[in-house]
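Just below is one structure, and these are the notes that go with it.
For this depiction, one protein chain was excluded, whereas all remaining protein chains were kept in their positions.
Going by the order they are written in, the chains are A, B and C; count residues from 1 in each one.
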Amino acid sequence: MISFECDYNNGAHPIVLENLVKYNSSKPIPYGFDEFSERAKQKIREAIGMPDAQIFFLTGGTQANATTIDSMLYQYEGVICVGSGHINVHEAGAVEFTEHKIITLPDVQGKMEARVLDRYLDDFMHDGNKDHAVHPGLVYITFPTEFGTLYNAAELRDIYQVCQRYDLPLYIDGARLGYGLMADGNDVTLPYLARHCDVFYIGGTKIGALCGEAVVFSGRNAHKHFFSIQKQHGAVIAKGALIGLQFDALFTDSLYFRLSQHAIDMAMQLKQLFQEKGYQFYVDSPTNQQFLVIRNEEVERLGQQVAFTHFGQTDHHHTICRFVTSWATTQEEIDELHRLLDNDK
Amino acid sequence: MISFECDYNNGAHPIVLENLVKYNSSKPIPYGFDEFSERAKQKIREAIGMPDAQIFFLTGGTQANATTIDSMLYQYEGVICVGSGHINVHEAGAVEFTEHKIITLPDVQGKMEARVLDRYLDDFMHDGNKDHAVHPGLVYITFPTEFGTLYNAAELRDIYQVCQRYDLPLYIDGARLGYGLMADGNDVTLPYLARHCDVFYIGGTKIGALCGEAVVFSGRNAHKHFFSIQKQHGAVIAKGALIGLQFDALFTDSLYFRLSQHAIDMAMQLKQLFQEKGYQFYVDSPTNQQFLVIRNEEVERLGQQVAFTHFGQTDHHHTICRFVTSWATTQEEIDELHRLLDNDK
Amino acid sequence: MISFECDYNNGAHPIVLENLVKYNSSKPIPYGFDEFSERAKQKIREAIGMPDAQIFFLTGGTQANATTIDSMLYQYEGVICVGSGHINVHEAGAVEFTEHKIITLPDVQGKMEARVLDRYLDDFMHDGNKDHAVHPGLVYITFPTEFGTLYNAAELRDIYQVCQRYDLPLYIDGARLGYGLMADGNDVTLPYLARHCDVFYIGGTKIGALCGEAVVFSGRNAHKHFFSIQKQHGAVIAKGALIGLQFDALFTDSLYFRLSQHAIDMAMQLKQLFQEKGYQFYVDSPTNQQFLVIRNEEVERLGQQVAFTHFGQTDHHHTICRFVTSWATTQEEIDELHRLLDNDK
Partner (left out) sequence: MISFECDYNNGAHPIVLENLVKYNSSKPIPYGFDEFSERAKQKIREAIGMPDAQIFFLTGGTQANATTIDSMLYQYEGVICVGSGHINVHEAGAVEFTEHKIITLPDVQGKMEARVLDRYLDDFMHDGNKDHAVHPGLVYITFPTEFGTLYNAAELRDIYQVCQRYDLPLYIDGARLGYGLMADGNDVTLPYLARHCDVFYIGGTKIGALCGEAVVFSGRNAHKHFFSIQKQHGAVIAKGALIGLQFDALFTDSLYFRLSQHAIDMAMQLKQLFQEKGYQFYVDSPTNQQFLVIRNEEVERLGQQVAFTHFGQTDHHHTICRFVTSWATTQEEIDELHRLLDNDK
């Protein structure tokens, strides 16, 4: 059975794995202070156009989010996020586990709006009882969002300007960063994104790596004891070169971007197939996640031949279904889906 | 200037204070194991009609909420609450400080709806990824709500039935419990409330005491090490008789209910005054908190002669204003308000 | 039966209670922003000779310790304390509950030694793996210690100098501060103590108050959002004047010091009684807590006529017994103990 269930049910891209094999018998310095990690960081710094950026490698998204957010907040502060934000719904309370509240704002198709953020912060500043409330200490957004949508360059700039006006850092969760950057119509480049936030992470797990996320503090603003905080979170691995070597490969010859582009190509074909068959989309996503609203009988029939994810219900008769492509999706899988849809209707 | 700002800018009711004075030279056993605390608990057990209830005295509402909620949750569980719930907006993140997430549901005039709760829990149970989400472990409501509204007996029963169906305990925050119980039209009695939840607290601070809340576990379901958890929270006072003696007085000769009734009488007069003058109400509250929507120029004019609280804006020209009565509000203050409103119009 | 069990099994000193009664019908601003609290703070500032000191009132010692310590530490930092320190053994893990480690050093009769602290800090600074350890962020001592002993002025200065050399704040737990200050032979004054630490608390609960501790930041070094941190800890009471009025009384006409002196007088009589009867002391304490090593048969016999606390065993046949006096101990109680000991031998 073909699967469009998620973008992490696969191994590493062969070039990434090759790099691990190639340097396996070297004796890297532990805890990420090895030459491969340093080389990878250097390549990332070049890709974002910030020679001074501080970079830390962690193993997964929840870990990267909880550690980074915790490192940037005082104990009485919370992080602002849309209600549908990943940290608010899919991370088992990892942020609250670090004692910080997630302050939720309404979203529009997964996106935070600058004016809504501004209104919230303005209200907070004028609240006579604000010392009885959780102080906002950080703004969190994802690129792309949980619904595969993207901020355009102007929207991102507007949000960042609000953050700066209230002296709040902006953190961008880039679990699927490459899939956003390479999307059709996207006008946000990696250097632009790096300049319009204070910290972000480049997701490796979903784009070619076995594990690994690169947390990037663009303005030399990492906590001076970030390593100790990482250790305290159980977020340091002894053989840090495992992640360094993977990012070294991903940021050589634009592999990261080529893998991302491939997933987008596959996603656009998939999107077109469903469009041609008259399927209803839940949201218009330009990235590797496509959300459709499908009648329950059809969900069941389709589900016997292709794997996808149920994302909720719009009513008793319709299910929101998520179809995901990745760097590992093949043309054959798309063609097989084509055949299935042809036969289905 | 007369004040309807809040219900805790006063001292103790004279009878309560008298009890403190009367037994001041006794030598009570520390940490709440004294005879006065036991006597107070006995009187509360009688008032709720549950001879087995376990009762703990804490000093304030935020402390009572955080300690009780933490004692009832496993580390991976969260507490369900409406977005406007007190623990979610006015307690500086005290619940998240104990590492638990507050899972928010939409409210209707401050109240949680049984069907919304049911829908959320049903969705959670059927969520294939629920192990990546925060598990609901407790339901929290307030009686009265942040907007002064009340659940009627049927609504409370419906919520409790949903809780029981999903094997979730229900906790009722009763910071202003007496003001709810004595409200016009209320059909929830104290014994009924105690039987329709698993734990609740009887607020003393706002109703006649200097400090003190009584947390009541109706079904002998308190954590067996609740005292240690209380201590860990910094929520034990050495001279526990301070609170025991106050509740002893409050639950003698129905003082608690008589004080509550007085505040309601004052509130209903106040409500009528504003109604007669044609003021617009933000919500129809039968309790000691009245919320009005007033034009900003008038807010300013009125604010020079009477103290009240700004609760937000409905638009750029109107403010939500909260007027609160308490057991200490006098007829003279109401009459003075009457004069002010007469002159104002 | 007479009791020397503890110094908190009593009410308030009459003058303290009188102040509560006197101002009961005033309408103080809530949350400690009232005039009485301000007046009390002013008197404390005068007593310590620091017109700029920032002062916060909390209800109890564990709460004061956990809130203050948490407010002064970054998340990756711990607090240094002797193994027998109160926060390490008698507060149910309230400090760890705020996610901070207690780093323990060996003690000498309850006291930390400057050279031991220095050695620990020097080792830490030279530890190549220190980023894998908890960073020391604060030093905690008690005055008097858990064993009733005192630092003299030189010892306190030495500890503070080590702290300053390593840029670590010093916090002094003064649950029984008055009993230390008024002890025979003590050469530490309140202003001296305030100048030789960064923050300390003046215990009210054990010296005349119903509840209340005054946390004093001597150098305007309180966290700028200390109130929010207090609230987050459940450590704010709505009617803050309750504590303000008590400290107002305690710091009027040196009441706090007179009450302390009385307890010391009683303790010295008690100590002499036991000395005359040839009892063995566990430690030579000049304060209101006296520790004796008594054969188990005698412990039992004595325990039938006088209440005291068992503090551990020195061997299978001897128990460490603690006898405590307080401001409320009467000459009659001492005389009764005298009679008991006379009859006993």
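Basically, a residue touches a chain if its C-beta (ideal position, glycine included) is under 8 Å from a C-beta of that chain, and two chains touch if they have at least 3 such contacts.
As the structure is a computational prediction, the values presented were derived from the model and not from experiment.
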item: Per the touch definition above, residue among B:Q232, B:S260, B:Q289 or B:T325 touching the missing chain; value: B:Q232
item: Identified contact with the non-displayed chain, of A:Q54, A:Q75 or A:S228; value: A:S228
item: Candidates A:I48, A:L242 or A:L273 - the one touching the absent chain; value: A:L242
item: Omitted-chain contact residue, chosen from A:N10, A:Q161 or A:T189; value: A:N10
item: Footprint left on chain B by the chain that the document does not show; value: 70-71, 74-76, 98-99, 131-132, 135, 225, 227-229, 231-232
item: Absent-chain interface as seen on chain C, which is shown; value: 75-76, 78, 89-93, 96-102, 104, 123, 128-129, 131-134, 309-310, 312-313
item: Interface residues of chain A (partner: the chain not displayed); value: 3, 6, 8-12, 14, 17, 20-21, 23-30, 59-67, 91-94, 97, 205-206, 210-211, 228-229, 231-239, 241-242
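As a convention for this text, only the chains that are shown with their structure count from here on.
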item: Pair of chains whose C-beta contact count is the highest in the structure; value: B-C
item: Averaged-CA centre spacing for the pair chain B and chain A, given as whole angstrom; value: 41
item: Multi-chain contact sites of chain C, meaning residues that touch two or more partners; value: 228-229, 231-232
